[in-house]
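Left out: one protein chain. Kept in place: all the others.
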Amino acid sequence: MPASKLSRRDALKVLAAASGAVALSHLPTSWGKPELQAGVLPAHAQTSMTHVLSAPFPPEEIDLGQSYCYDGIVIRFTAVITPPTAGISLQYSLNYTASGAPGSITVPSPTIGTVNTNGSGQATVDVTVLPDSPFFGTTGTLTVVWSFVNPADGTNTVSQSYDIEIGC
Amino acid sequence: MTILTLIPRPTAGFQAQTLENEVVLLHPIQNVIIYLNTSGALVWSLCNGKRSVAEIIELLVAVYPESEKDIRADVQHIVQELMGRGALTAA
Partner (left out) sequence: MNTAIFVSFGGNVIRFSAEHPALLAPLAVHLRHCQSQTTASPLSAFHLTAISETWVQISENGSVLLPRLERESAWQILMQESLTRLNGACTLGPVFHAAAVQGEQGGVILCGPSGCGKSTLTAWLVLHGFCYLSDEVILYTGEGYISGFARSLVLKNGSAFILKCLTENIQREGHQRFSDGSLWLAPLLLQSIAPCVQTLPRLLLFPQYQPDAPLRVRPLSSAESLFRLLQNLVNARNLAHNGLEAAARLAHQTKAYAVVYSDLNAITAWIRQTINKPIA
């Protein structure tokens, strides 16, 4: 449909018919930049839900068949939100305090990060603590503090600790 | 194939509500809501699965000849955006 064959009058008729305008006068008098905004329909019945954070499961050691002295120990921490909701962002903040031979958190790095809850409302973080020296091992306490990233999701915090003792 | 030769049509499942020459599109399964201002709504209404993007541009240029350059860029952009959001499909 080359422009040269299309009169303004004919084009106006097509536009008016397509846009459902009952009168040509309802069409815009000048061209403006098209604007698109996109959003989402909220999840079913979703409102400002306040969740409660808890840590009902004790931290557990994950056995990867590794050498504790050279590869470190892996501890899994799990936080739970009630009611269970997927996709709620939780922040973990990790700290290892040595009471004997020193050690460090090597995974995750950095030691403050976020993780989303799954469909059961659970979020986990696996933490590796490595002795600073493979000859001396390490003794100390690994602590995680869980909190909500978005205060609208909930506001309480919970912490969990695990005592580590690696003798080498 | 360039965007100009595409023949876009509304994707099945989108409901449209026109209010004062602007349009709101809703796809309840995909949970998508789209707002289009007057010009965006005009382009949307011309995407009927029979006209190419080039033909839509020519129609609009015939009505708003003083904005030909803008229309050529704007129509391609908004059609791409609507296709990217899943609201338009190439026929």
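To keep things simple, chains are lettered A and B as they appear, and every chain counts its residues starting from 1.
Heads up, the rule we're going with is that a residue touches a chain if its C-beta (ideal position, glycine included) is under 8 Å from a C-beta of that chain, and two chains touch if they have at least 3 such contacts.
These numbers come from a predicted model, not from an experiment.
Only one of A:82, A:114 or A:133 touches the absent chain when the whole complex is considered: A:82. Contact with the omitted chain, checked across A:7, A:37 or A:120, is made by A:37.
For chain B, the residues touching the chain absent from view are 15, 17-20, 22-24, 26, 28, 33-37. Residues of chain A in contact with the chain left out of this view: 37, 39-42, 44-50, 52, 54, 82-83, 150-152, 154-156.
Throughout what follows, only the chains that are shown with their structure count from here on.
Between the CA-based centres of chain A and chain B the separation comes to 34 Å, rounded to the whole angstrom. Against chain B, the residues of chain A that register as touching in their complex are 1-3, 6-8, 10-12, 14-15, 18-21, 26-28, 30-41, 43. Listing the residues of chain B that touch chain A in their complex gives 18, 21, 26, 28, 31-43, 45-46, 48, 51, 55, 58-67, 70-71, 74-75, 77-78, 81-82, 85.
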